[in-house]
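And then chain A:
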Amino acid sequence: MENLNGYLIISAILFSIGTIGVLTRKNAIVIFMCVEMMLNAVNLTFVALSRHLGNLDGQVFVFFVMTVAAAEAAVGLALMIAFYNNKESIDVDDINLMKW
Partner candidate 1 sequence: MFDYVWLIPFFPLVGFLINGFFGKKIKNEAVIGAIGTLAIFSSFIVSCLILVEMIGLSPEKRVFEKVVFPWIHSGNFKADMAFLLDPLSCIMIMVVTGVGSLIHLYSIGYMHGEEGFYRFFAYLNLFCMSMLLLVLGSNMLVMFIGWEGVGLCSYLLIGYYFHKKSAGDAAKKAFVMNRVGDFGFLIGLFTLYWWLGSNHNIWTINFTEIKAASHLLPYGGVVTVATLCFFVGATGKSAQIPLFTWLPDAMEGPTPVSALIHAATMVTAGVYMIGRMSFVFIKSPETMMVVACVGAATAIFAATIGTAQNDIKRVLAYSTVSQLGFMFLAMGVGAFTAGIFHLMTHAFFKACLFLGSGSVIHAMHYALHKGHLHDDAQDMRNMGGLKKAMPITFLTFFVSTIAIAGIPGFSGFFSKDEILWMAFANPLHGNLNILLWGTGAIAACFTAFYMFRLVFMTFFGECRINSKVKDHLHESPLVITIPLMVLGFLAVFGGYIGMPKLLGMLPNYFEHWLEPVFELAGEYGATYAHHGAHPSHAVEWALMGGSVVIALIGIAIAFTMYVQNTALPKKFTDTFPTLHRAVYNKWYIDELYDYAFVNPCKALGQFLWKGFDVLVIDGIVNGVAGVVMGCSGVFRYMQSGLIHNYAWSMAFGVVVMLGYYVFK
Partner candidate 2 sequence: MSNLLSLTTFLPVLGVLLLLFIPKDSKGMLRNVAFATTVVTFLVSLPIMFGFQSNAEFQFVENVPWIAAGPFVMRYFVGIDGISLWLVMLTTFIMPIAVLSTYTAVEEKVKEYMILLLLLETGMLGAFISLDMFLFYIFWEVMLIPMYFMIGIWGGKNRIYAAVKFFIYTMVGSLLMLVALIYLYFKGLEAGFTNFGLLQFFNLQLPMSAQVWLFLAFALAFAIKVPMFPLHTWLPDAHTEAPTAGSVILAAILLKMGTYGYVRFAIPLFPEAAHTYAPLIATLAVIGIIYAALVAMVQEDVKKLVAYSSVAHLGFVMLGVFAFNVEGITGGLLQMINHGISTGALFLIVGFIYERRHTRLITDFGGLSKQMPVFATIFMIVTFSSIGLPGTNGFVGEFLVLIGAFESELRWWTIIATSGVILSAVYMLWMFQRVMFGELDNPKNQKLKDLNAREIGIMVPLIVMIFVMGIYPKPFIDKMDPAVKKLVSQVRPASMNVKKMPEAVPASPAGHTGIETPAGHPAAPAAGPHAAPAVNPHDAK
């Protein structure tokens, strides 16, 4: 049982670090990596609970999240390159075309 708590605490810490990163950093790539960290924190929770409950559904979900994360990485990086080509910056504060 104490095993599970450890996993959950670690994943909570990871998730918090990721969240704070997303909220405070300005570099798009860092934000992106923070998002990945949050996703992996969730993945960790899934796996831990899956093992704990003896149900494989959680592990299936992890694969699902990983797939999405991979796709996201592809699209996200492509977007960033496109953006960098235009603005010579990947600072998210410069990305505000969609306002109002």
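Convention: a residue touches a chain if its C-beta (ideal position, glycine included) is under 8 Å from a C-beta of that chain, and two chains touch if they have at least 3 such contacts; residues count from 1.
In picking the candidates, the idea was that all candidates are chains of the complex that A comes from, given by their letters.
On a predicted model such as this, the values are computed, not experimentally measured, just so you know.
Q: Looking at the complex, which candidate is in contact with chain A: 1 or 2?
A: 1
Q: Give every residue of chain A touching candidate 1 within the complex, in rising order.
A: Residue positions touching the partner: 19, 22-23, 26, 31, 92-93, 95-100.
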